[in-house]
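Every protein chain except one is present and positioned as in the full complex.
By written order: A and B. Residues from 1 in each chain.
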Amino acid sequence: MKFGIGQPVGRLEDRRFVTGRGRFLDDLRIDGALHLAVVRSPVAHARIRSVDVTAAEAVEGVVAVVTAERMDPEGRMHIPCLVPLKNRDGSRRADPPRPVLARDRVRHAGEAVAFVVAESRAAAEAAAEAVAVDWEELPAVVDPARADAAAVTLHEAAPRNVAFDWHFGDEAAVAEAFARAAHVTRLELVNNRVVPCAMEPRACLAHPEEGTGRLVVWVPSQGVWLHRQLLARLLGLPEARIRVRTPDVGGGFGMKIFVYPEYVMVAWAAHTLGRPVRWTAGRGESFLADTHGRGHVTVAELAFDADARMLAYRVRVRADMGAYLSNYAPFIPTLAALKVLTGVYRIPAVSYGVLGVFTNTQPVDAYRGAGRPESIYALERLVDVAARELGLPPEELRRRNMIAPEEMPYRTAAGETYDSGEFVRLMEACMTRADWAGAAARREEARRRGRLRGIGMAYYIEATMGDAEERARVRFLEDGTVEVAVGTQSTGQGHETAYAQILAERLGVPPERVRVVQGDTDVMEEGGGTGGSRSLTAEGTALLEAAARVIEKGRLAAAHHFEAAVDDVVFADGVFRVRGTDREIALLELARLVASWRERPAGLESGLDADAEITLSAYSYPNGCHIAEVEVDPETGTVDLVRYTVVDDFGVVLNPLLVAGQVHGGIAQGVGQALLEHAVFDPDWGQLLTGSFADYALPRADRLPFVDFSYIEIPCRHNPLGVKGCGEAGSIGAPPAVVNAVMDALAPLGIRHLDMPLTPARVRAAVAAAGG
Amino acid sequence: MPRVVMRVNGKEVSGEVEPRTLLVEFLREHLGLTGTHVGCDTSQCGCCVVHLDGRSVKSCTVLAVQCEGAEVLTIEGLARNGELHPIQRAFHECHGLQCGFCTPGMIMSALELLQRHPAPTEPQVRAWLEGNLCRCTGYHNIVRAILQAAEEMRQAPRPAA
Partner (left out) sequence: MYAFEYHRPASVAEAVRLLREKPEAKLLAGGHTLIPTLKQRLAQPSDLVDLGGIAELRGIREEGGALVIGAATPHGEVETSDLVRRTIPALAHLAGEIGDPQVRNRGTIGGSIANNDPAADWPAAVLGLGATVRTDRREIAADDFFTGMFETALEADEIVTAVVFPRPRRAAYAKFPNPASRYAMVGVFVAETDGGVRVAVTGAAPCVFRLTALERALAANFAPEAVDGVTVDASELNSDIHASADYRAHLVKVMAKRAIASALG
């Protein structure tokens, strides 16, 4: 089947995007919309002595200037963190309030202290500039490694700036294993803080709905339901009074999951003023007001026996939470990271401790991979360093410790049960494609050109599911369209195509008849949204279930129509047939027919339309091998990525084209983190020094090679499609692969480890220190 | 307010604009041509690339009043009679876009590259894209799409846009 599962189908959504007819949030037009501009703190930490709005109110075109006092006189509008987490002593994590507008204190540069609503964007910006705030600046703490020992405290509710002190594992067993270990490898490393940088900046548009008076709030989200829930809570409205919608979204990467202060401001202003209100972030605002990602300072230790088999793993992380706990922030470095703490290896005992700390910086939350890249980075770096110390090739140390296929299902010391995976096979396949064996000759050839060449691998595993529940609803419309409502939200992945593929195959309908609808709380009352590479595993399963129900109903209807027994009706290739006769009817025709019946048999009251609600039983565990090859210019420190090979196991691949795209993009983000990207703050005053694309380096086309991507399909046993999530994988495997390659290049100089990003300055400094 | 007259996608348009109005604002707000996007404020991302008198420019860094009498081509003007331009088609066929936000700027940038260099090499394509950021694709399929479009355009040249 040309459009079925496994086919590299071109995307149905492309045409609107390549012709400029995509509809992103800032493209929506509502007559008479007011513009909102945010007054942001220019300092990272300060007491607010006073806010004077007189001059701002005098600006022509200004409708309202709103401070915390005005919007929230009782001080109750706080954006909640939704993750419960217990400290190692059993107490609950700190829960300091995160106000929509700062009242008496700001805790990061860019924090909102007021906003202006005006007839034009220019007037709003001019008035925002005219708001006079009297600051009493305080020292800032920006380094998570020192936050709990800093003289400054951000929140009364969080002594020593500790958000949580969490631990998992058996410390005693780990200590015992380390005591009898033949070798211990220890590494301190930083997982650099990065900025997600979706190309579409965040925006919001809210307006009263004609007729109903409900508040409609448009946000560029990864799922509308969280926004409805929290906006209702903060505005004090019943959820039924708020409709949240999401149009085309220009990239999310986790960052667009969350409810941000600006959305509350826009919704509140539209609700209070009874007029449409809009806000669109500039890029500078995005850097200051979007959540950031990663930001870990880690000490990792791995104990080996005399045969280089792993005995125990101890990891201590200081995780930067930023100034406030974003919606899911504490989950990321703890429970999310834990899932793949032990990677693909047999490690009998673990001890994993995370100290979440507050700093005077933007809140940190999920960013593509969310905790899993941090775990895999630490482990895969450690394995490479250990291999060098043990005098083993890195692939041999991995091979010796990888969980074997016959051990599946395998329960890890981190508490996960891997269902499937053939790690050694994929690693060897990747080594072959990357010509691992020829690397030594290439290194020598490069040396003659004055370049240091290195090769490095990383084997990642991921755990994907997120919310286990998902829904789908199939409707047969009068015009012959099959409308599919989903609980996920595409931010560029190509869901419209992927879901149409599933339905086209299962129902035998032409794909162009399938229309996926998403991003509207009126269309679906609940949904899990998109995040954690869950969409295909969860929504795909729900679609299968919905399709199965449609077919069951169709058999019932066909039996009724042909006056045959239900058991005699079979369905194949989009057609219902009565066994042993020539009677048959196509699905879409049958749907039309049933819709025209005045009286419908029991079970067909809603025609062939079907709803499905599923709950996945367990995670899927995509995994794979990344091999990077780099050349270092020792004179300048420049690292060129010259070759990249990846072999993935995503279970059954629905659409190889879309999967490859996800892998390419994830790798680029991972390479960016490894070589270029870094959110840098002024160490004393907390200003974000990389607050624009002129200082924050994103990967460009000329810094990346083509990626040699291939896959081996080892079906997942935890969902009926057999699929494993592929969205985040690239960003997990790439950082350790690239860093391992650079360290391989620098190994002859005696350099053991450098932290990301491996900028020319950092690499050159290390080369110079090594006498190169 | 000054009145500005220009040709956009082959049609004469005019509007009263404040001098500080950027070309991209004129296109989006006055003409409703929202295919040209704004992804940054420092002229780096390239989401706003359009053609101005046959050259690709960042429409966020040109004032509308500077375009008096000029010829502007935006992403909306590239397909003809519903038929996609070979670059648009190649982006689709090669999966050269994901979220689609950078895509119009990418395509308009690639258009000038292929007008100037009908047979670019891979490094030339990569170097040309210096002014266009994409966060989704890793550029892999964008580069492939541009190379494929170049090939197609060489085989079946289209009258100049």
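The rule is short, and it goes like this: a residue touches a chain if its C-beta (ideal position, glycine included) is under 8 Å from a C-beta of that chain, and two chains touch if they have at least 3 such contacts.
In this text the structure is predicted, and so the values were computed from the model without any measurement.
Considering the whole complex, the residue from A:58, A:179, A:240 or A:689 that touches the absent chain is A:689. When the full complex is taken into account, the listed residue touching the unshown chain is B:19, out of B:19, B:32, B:123 or B:157.
Which of B:6, B:31, B:57 or B:145 touches the hidden chain is settled by the complete complex: it is B:57. Within chain A, the residues in touch with the undisplayed chain are 122, 125-126, 129, 284, 635-636, 676, 680, 689-690, 693-698, 759-761, 764-765, 768.
Interface residues of chain B with the unshown chain, by the touch rule above, are 2, 18-20, 22, 41-44, 46, 49, 52, 55-58, 60-63, 65-66, 68, 109, 112-113, 128, 130-132.
Heads up, the rule we're going with is that only the chains that are shown with their structure count from here on.
Chain B has its Cα centroid 29 Å from the Cα centroid of chain A. Considering their complex, residues 10-11, 13-24, 26-27, 29, 122, 197-201, 248-251, 253, 282-284, 491-494, 657-658, 660-661, 664-669, 692-694, 698-702, 704, 706-707, 730 of chain A touch chain B.
For chain B in complex with chain A, the touching residues are 18, 20, 28, 32-42, 44-45, 47, 74-76, 78-79, 84, 88-89, 91-93, 95, 97-104, 107, 122-123, 125-127, 129-130, 132-144.
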